[in-house]
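Every protein chain of the complex appears in place save one, which is left out.
By written order: A and B. Residues from 1 in each chain.
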Amino acid sequence: MTKHKIHDLKYFKVENLIVNGAMPISKEQKKVTVINDAQIIADLLPQKFGKAGKIWVGVLIAICLVGAYAYYRQLRYGLIVTSMRDYVSWGIYISNFVFFVAISLVGSLITAVFRLAGVKWGSPLTRIAEIIAVAAIIFASLIIIVDMGSPERFYNLFIYGRIQSPIIWDVIVITTYFFISLLLLYYPLLPDIQILLRFKQNTGKRLYKFYGYIGSFWKGTPEQFKLSEKAINILCIAIIPVAFTIHTVTSWLFATTYRPGWDSTNFGAYFIAGAFLVGAGAVVVAMYVFRKAYHLEKYITENHFEKMGRILVLLAMIYLYFNMNEFLTPFFKMKESEAEYLNGLFSGNFAPLFWFAILTGMIIPTIILLFKKGRKPLPVFIAGIMVVVGAWFKRYLIVTPTLLHPFLPMHDVPASYHHYFPSWEEWAITLGSLAGAMLIITLLARIFPIIPIQETITEQHETAE
Amino acid sequence: MMDQQNNSRRDFLLTGLAVAGIAAGCNNKKDVFEAGAEDGAKASGKKVKLLSVDGEVIEVDEAFLKPVPHLPPVTNTEARIGIPGKKFVMVIDLSRCKNLKHCQSACNHAHELNPGENWIKVDPMKSADHAAPYWEPTTCMHCDEPPCVKVCPVDATFKREDGIVLIDSDRCIGCRFCMAACPYSTRVFNWGEPEIPAIVASQPYSAETSIPQKKGTVGKCDFCADMTRMGMLPHCVSACPNGTFFFGDINEDSVTNGAETFRFSELIRDKAGYRLMEDLGTKPSVYYLPPVNRNFPFESGLENDKAQNS
Partner (left out) sequence: MKPLNKILTGLLLVIFLAPGYNGFSQTAQKGSLSIALNYFTSNNQVPSLGVKVKTKVDGRFQNVGGVTMKLFLDKDSAGNFIGKVTTNDDGEASTYIPSSLKYKWGKSVKHTFVATFTGDKKYDAGSGDLTVSRAKILIDTASGRKITATVFEMKDTSWVPVKGVDVKIAVKRMGADLGVNDKPTFTTDSTGQASADFKRDSIPGDARGNITLTARVEDNDQYGNLSIEKSVPWGAKFRMLNTFDNRTLFATRGKAPLWLQLIAYSIIFTVWGILFYLVLNVFKIKKLGEESSSR
């Protein structure tokens, strides 16, 4: 900066202009003119699938069908079709479950936290976040049923449930979170349904009937808006403790046992930090894909990637901090029961996977995103993918290595019990669940506008003033 | 002793068999009628004329004569409560274990277990780097603060009044949380359909016998709850030729391996009995006597180990 006097404004770069404590206005935003309502609606109404969309859906359905066949085999022959055995009694179904629960926290992060903190730029992302949350929580429940040895007795959980069991707490919290996320998807959707109903020619007949069924009563009157705003505020406040609870309780499925690697007081916070990170990563990936697929450059701008990139860095750093607490302190002590487990992770059988997960999941994305060039849409997208992939393997590393280092030696069991690599059925079902979640996201994005139309209109009016 | 048993009256073949049979079989020297006397049968009023030792005819109430029948399994509701007034405890003498694994095969046979599903495992253990290795049989510890029972979501595994922790395979949903929670790795899972004869598989499940095992549920040592109900010892206790397992009621302060009976408190005091992983606070019901003055060298058990653990 030059030494011009402070009132000589023309010498200051526009980016550094601070007016009344407001955020610096980027060049891009200042250039963009306010979009008119009709344009917004035209851009944001759900569009029919193009060729790419149809192939995408087809591939997802195919993967789901293979998964369904694998599950049929599992129902028929029992869990013996998996590679899980008496020592590794929890495998990738459970790590996938934790992964899904982690991702579902994105809804509370983007929608609730941003909203309560008054972060305005995040509003186009709320619908994506909620759809991901709903899809993830549905498949979390489904994959946990898949993991049960006797799923036909599922109702026992409700008739004979013990309130002392962490699994019952998990069932309760997941159900609660599902309904809260559903409501948080539904309430802001009501104004958009009104718009969808207005533009009948763009929607098919069946969809039109569906919209009418779920939201024709919304007229947009001030009283209705007042009630809706109040409800959304309550939801945003309520969802945060519930989101914290859901992942803390899921972490307690491990932390309430004695095993090395799981017997940690750190687990609740560790899991939540990881959940926020992978949720943000998932949103970034979805943002980029939808932006490209539906040409939403005007609404999901480069600024959004810039901001989300910074948030990703922050969350990655926090998660890295928790990881260091989780691994360095036991490493310093090297307790007998934990020594083999830790050595296995750092330099043994699990070392390649462990360092891969740390690097891809936290360190490399952070490095990419620390640079301004790295916060452009494409690099952020790549960083997001790395975060999500790293997170999936990280969850696997939470579940399996601990089980392979029990207190008493693995003995008097068949040789296959001493290691674990998932069978094709497990892979098929896991990929099927991931494909299914993506299918739900795709279909919900097809039915509902992926960016809230009414909110965008309202905000455009506000910036115009 | 055997000479008296009239060799001349027997077939050539039977003589040899009888000698071997009486010596080797798990003979229960108990008079079958005596065991029933503890049940406190009520007089039925119907009298039976029998010969007494003196050669006199005496009348005895029929009810007092009933031998202990092979008790049908109790209902699962009764199985959840247990045998009142008793608290079972097991003592394993590590100086006697030679890794013969008779306990394992007797247990597997009695409960119709699948191959590879051993409720009893005999592990080679070493308490420190320069300490000598020994064989350590482990069963379910039937902890007084069982972590497995704490985490079961549907009450499928439960602790009874008499200290035994059982599994109700009709209720288990197969979530395997109990397997993750158990620090002694004692629980096994029926990953596939159990290979048991159809006639056994079609019986209704009894929590005390743990038969028949079901696909998709958890199984573990049950301290042979059906045997203890009849006042008999668990199969592993009777099967070990070295008498490694001692079993009894801590309320009676007495444990036995079938041949020798000791006062439990004295045994633990004199031989410095301890429990596994005491610091975890699970309060197990199985005590171990350290491998002092061993009867066999550790290496004598290695051969037997190869079959399962090559």
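Points worth noting:
Assume contacts are C-beta pairs under 8 Å (C-beta built on N, C-alpha and C of every residue); 3 or more make two chains touch, one makes a residue touch a chain.
Source: prediction; values computed, not measured.
Which of B:79, B:149, B:166 or B:289 touches the hidden chain is settled by the complete complex: it is B:149.
When the missing chain is restored to the complex, the residue among A:68, A:145, A:227 or A:370 that touches it is A:227. Of the options A:199, A:217, A:346 or A:371, the residue whose C-beta touches the omitted chain is A:217. Take subunit B: the residues that touch the chain left off the picture are 1, 4-6, 9-14, 17-18, 20-22, 24-25, 27, 29, 31-34, 37, 48-53, 55-58, 60, 65, 67, 70, 80-82, 84-86, 145-147, 149-150, 155, 158-161, 228, 231-233, 247-249, 251-254, 256, 258-259, 261-263. Subunit A meets the missing chain through residues 160-164, 169, 172, 176, 179-180, 183, 186-187, 190, 216-219, 221, 223-224, 227-228, 230-231, 234-235, 238, 242.
Convention: only the chains that are shown with their structure count from here on.
For this pair, subunit A with subunit B, the centres built from the Cα atoms lie 50 Å apart. Contact residues on subunit B toward subunit A in their complex (touch as defined above): 104, 116-118, 121-125, 138, 147, 150-156, 171-177, 179-181, 183-185, 187-193, 214-218, 277, 280, 308-310.
Only residues 77-80, 82, 84-87, 89-90, 147-151, 153-154, 156-157, 160-162, 164-168, 171, 253-254, 256-259, 403, 406-415, 417 of subunit A touch subunit B when the two sit together in their complex.
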